[in-house]
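The other protein chains are all here in position, but one chain of the complex has been omitted.
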Amino acid sequence: MSDNYEPNIVAFLCNWCSYAGADLAGTSRVQYPANIQVIRVMCSGRVNPLYVMNALQQGADGVLVSGCHPGDCHYMEGNFYARRRLGMLKDLMEFVGVDPKRFHMSWVSASEGHKWKEVVEKTVEDAREAGPFEGFRRRQIDW
Amino acid sequence: MDLEQLRKTAAEVVARDDVKYLIGWKKGSYGYRVAPVFVEDAAGVAELIFSPLCTANLTTYLTLVEKTPLPRGQEADKRKVALMVKGCDSRAVVQLLVEKGIHREEVIVIGCPCPGVVDQSLLVEKYGDTEEPVEVKWNGDGFMLVRGGEEIKIPRDEVLAEKCRLCRYPNPVISDHLIGAEVEKWSPAEDSGVSELDAKDVDGRWEYWEEQFNKCIRCYSCRNVCPLCYCQDCILDRLNPTWINRAVNFSENTAFNISRAFHLAGRCIECGECERVCPANIPLGKINRKMAREVREKYGFEPGLDPEAEPFQASFKPDDPEDFIL
Amino acid sequence: MTEKPKIGVYVCHCGINISATVDVETVADYALKLPNVEVARTYSYMCSDPGQSLIKNDIREHGLNRVIVASCSPRMHEPTFRKAIKEAGINPYYLEMANIREQCSWVHHDIDEGTAKSKKLVAASVAKVRLLEALESKEVDAEPSALVIGAGIAGIQAALDIADAGFKVYLVEKTPSVGGRMAQLDKTFPTLDCSACILTPKMVDCASHPNIELLSYSEVEEIGGYIGNFDIKVRKKARYVDFDKCTGCGDCAAECRVKDRFPSEFDMGMGKRSAVYLPFPQAVPAKYTIDPESCLYLTKGKCGKGPKCAEVCQAGAINFDQVDETVEFRVGAVIVATGFDPFDASRKPEYGYSDYPNVITGMEMERLVSASGPTGGKIKIFNGKEEIEPKEVAFIKCVGSRDESVGNEYCSRVCCMYVAKQAHLLRDKLPDANIRVYYMDVRAFGKGFEEFYDRVRRENVRYIRGNPSEIFKRGDKLVVKVEDTLTATPLEDEVDLVVLGVGLEPRADMRQTMELLRLSQSPDRFFLEAHPKLRPVDTATDGVFLAGCCQGPKDIPDTVAQAKGAASSAMIPLARGKVVISAQVATVDESTCRGCGFCVNICPYTAIELVTVNRFGHEVEVARVNEALCKGCGSCSPGCLSDSIQPKSFRDRQILPQIAALGVFK
Partner (left out) sequence: MSAMLLNKEKWPEFVKKLTGKNLWAPKLDGEAMRFAPVAEGEEVSLDYGNTRVPPKGATFPQTETMYRFLVGNMEIEEPKMDEELVLLGVRPCDARAMKIIEKLFRWDYDDPYYLKRRELVTLVGLACTEPGLNCFCSSVGGAPDSSEGLDLLIYDLGDRFLLEAVTVKGETLIAETKELLTDSDASAVKAKDKLMADAGAKIRRTVDHDGIPEGLPGLWEDPLWKSVSASCIGCGTCTYLCPTCHCFDIQDEVEGFEGRRCRMWDSCMFEEYTLHTSGHNTRPTRRERTRNRINHKYNYFVDKFDVIACVGCGRCINLCPVNIDIVEILRRVKEAL
């Protein structure tokens, strides 16, 4: 691992809570690491767990999925589905030997700009500890 | 095993007008091999067997039959399919009912209580392969190998398939005709295969699976043999979008195997077919059983038991575990 | 066959909001090298008229068919740019926004980092926009009626406005009477209007209005559907009094065997009522209700030889066989006006509210000072020996507000003024009493507030800056322990009566309402509005609006103003008679669907059903989406193992390339 290694994080945020929370962090000028790039989806329930695998395969060193707190889902139940699906995926990936530090899930509400910062910092820090995930890269092999 | 009762029941079933055929097992073309057989008339029932070599889960054939376009005016064949199942196989039938892959009225389940089947590769390893057809029978607590007039007693643990050591449902959970008496359940062994991997650290597990997935030749036999992989158009074959590239390399093989296991989480009924058919000997059962264990222990759910159950992947509980959430 | 994508990328400076941390020119140069990008430009404010014109001109001149705006959050300006490109003739859904302000320039310091990240976000947008699809929104009829939940002043005002405009209104109130908290108040600040005098006519109006169906003593049980077509189920609780027969004479209450035995909710427990009761004399509807929890007959099954009330009711209105009744109807819009709960003073045990009868809350003071209250407006307290007129009175402000220890960081906005008002009213009634107010700050920000505050101070009400730490008893006096922070003097102030200026809290039952309507809470736990500045009465759910204190503490004029705002917003779909159904809904590829019904199970809107179709001679079941019910959340999609159900604009084939773009470019 080189000293100037910067982990590449892909994050999936629900439109109503977490994306709004990240926007709030912006309007509040909260500073956090630039390693994170956000893909907006309407609901955390939209996040196919295989996106996580796909992101790791395609160059991400860490993945974050964030949605509304339980009970606050704009679509009532989407985050509950996300929780079950991604919980399963996390177990599966850990069993296959993917460092659990590479994948996090969080609940960040529209009013939690500061929590968003904390979540990003934790995700980046953990991915940094886990190091580059080159072994699983799609193009690493006979590309 | 009451072969006479099996053949008699089978003959009655296939004689019905509303039955298309009966899917069972017959002796294979050589050695220990057993092959699936599709019996359409009473003459065919003589081929049927049920022995410790009948490992294949025939449930997969319920959804494997292609629905090719019918000429205009021609009616689809709506006759029932009769099917021989062991305990594990029967859970696949139930799970298919849950997922509407089949409807109850389309199938006649012939349940075969199962004292456990043998792992053919162990048999070959210990007793050698042969081109002559041989017989293996249940014998008291173990098995009996009959080869060229010679009878060899085999202790149960020596060749019992791993999935059977862990089995919790030796008797069919659903059946229309039960052949013979239910067998007494045994206490399932500790799943050491999974526990040993669990005990490793993540890097150790990654190393383990790296070696395994590198062997994968992507023949898709694991998927095709699985009674619950019955999508018309598997996402792993799809090009738009491409979830997994066709390229055969460690990255894509791993992605393929993760996806397959994920799609089976909360659905896999642990019949072990994927692992049995894998020409690369990848221990796929470990992944599936690991997920089944998580689903059972963390979510209190077991698939393939209740035809009225809500599908695990399409439901949630408000108090599902969330200790992993930041 | 889709045409080849021709993409225009527009990178916004946003003044220096973006350009200070992102080298926008570099980002544009980079974008120009990406596949299918024909034009890439920067501009100071893309959202301005000239900015939008720039895009429109390029669309016409260069034949662009896809547009990327790299600027602020799509939650801010996506509608703006959709509209702009639509005006220039391309489908509004051929737009993708890269959020390089809220999620980039504002949160990162380093210009290199900001620029690099912006490039990636633009690349991901290019990856996605190439694969977007043209969508058309559809219109469906809207039911020209509204539901208003809660009949306090907010609900009453909203209902009246909508009804006056000619639309049907269902006004649902949980308690037996309309009026809410305002009906309990004596006078209103700063004008000292009699609260009942200004409210009662409105209460009467809303009961008699031909367009208002008042459902008092009722609760909303279920809300389904969507803007324009909400399906409502309301449970009308059994009053055990025939609504049509009751004349409101009150004989029943007078003869009740448990007459005046129960604390009156209206009088904050200071007065008593019977088991059959009218909450207050001016109650609307003026119909009696039997409280099933206090009625002997209903709790014990027996009331003397027979219920007295039934005996004396000449109209024969008492009916113990009555059961709850469910009414169902459809409305086009919903206004939530469920109000607030006063802070429960027992949660500040140091003030001894639970221990000392002469520590009372502001709401109790309202009833005490009211001519129609339990004491007829006389200020009498019992000091343990005798009933006296208090000589020493202390008010304490900010009880349960601006107080992290009870979880309420917010200011309740009304306490400063109601305390001033009550001090004034007490001064009127007790000219010789010593009245002081302990305060942290005085916030007299409204129209006429400062003047009123000045007037009260001139009336010999002492304002002492200090937040009391404790109230305890010494003999028959209460001692307020406090430090006068202006003089840094510790005081132990002996008084007869303490009035706690309690704040406003979200209602205890608000979670029920949240779940009914899929609303969210802001950090203060009140309902979250769609935008704090620009959409203060809207919610995240289309067609659902907020009025009054359920959204946050406010005084009566603000409540009325918001109610009127909510009413006029709610009337938009009603007046138009049509609502636009989102184009971003889920769609099923029936050729690959295996009919397992997972999506049907998952959909919280029952928008998906299984239908039998003929596939080349075979009857197979497949999923089908009702587009009017679908909200486009996409939760169904990951549950679909064959990937057959996909939310438009957020399809897997649109998201996966985004993931690839973010991963590959480092």
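Residue numbering begins at 1 within each chain, and the chains themselves are lettered A, B and C in the order written.
Everything below uses one rule, namely that contacts are C-beta pairs under 8 Å (C-beta built on N, C-alpha and C of every residue); 3 or more make two chains touch, one makes a residue touch a chain.
Small disclaimer: the values here were computed from a predicted structure and weren't measured.
The undisplayed chain touches these shown chains across the complete complex, A, B, C. Residue in contact with the omitted chain (choice from B:2, B:141 or B:237): B:237. Touch with the chain that is not drawn comes from one residue among B:7, B:156, B:205 or B:276, which is B:276. Listed by residue number, the positions of chain C touching the unshown chain are 34-36, 123, 127, 591, 657, 660-661, 663-665. The set of chain A residues touching the chain not shown comprises 58, 138-139, 142-143.
Contact between chain B and the unshown chain involves residues 28-31, 33-38, 56, 60-61, 64, 66, 68-69, 121, 129-131, 211-212, 215, 217-221, 223-225, 237, 239, 242, 245-249, 273, 276-277, 279-281.
In this section, only the chains that are shown with their structure count from here on.
Taken as a graph of touching chains, this assembly is complete, with every chain in contact with every other. Most remote from chain B, judged by the distance between CA-atom centroids, is C.
Between A-C and A-B, more contacting C-beta pairs join the chains of A-C.
Centre to centre, using the average C-alpha position, chain B and chain C are separated by 54 Å. Chain A and chain C have CA centres that are 31 Å apart. Taking each chain's centre as the average of its CA atoms, chain A and chain B sit 36 Å apart. In chain B, the positions touching at least two other chains are 243, 313, 315.
Multi-chain contact residues, meaning those touching two or more other chains, occur in chain A at positions 49-50, 54, 77, 81, 85. Of all residues in chain C, those touching chain B in their complex are 591-592, 594-599, 601-602, 610, 615-621, 639, 641-643, 651-653, 656-657.
Of all the residues in chain A, the ones that touch chain B in their complex are 49-50, 53-54, 57, 70, 77, 80-81, 83-85, 87-100, 104-107, 119, 122-123, 135-138, 140-142.
By the touch criterion stated above, chain B contacts chain A in their complex at residues 197-198, 202-210, 243, 245, 247, 249-252, 254-255, 257-259, 261-262, 265-266, 287, 290-291, 294-295, 298-299, 313, 315-316, 318, 320-322, 324-326.
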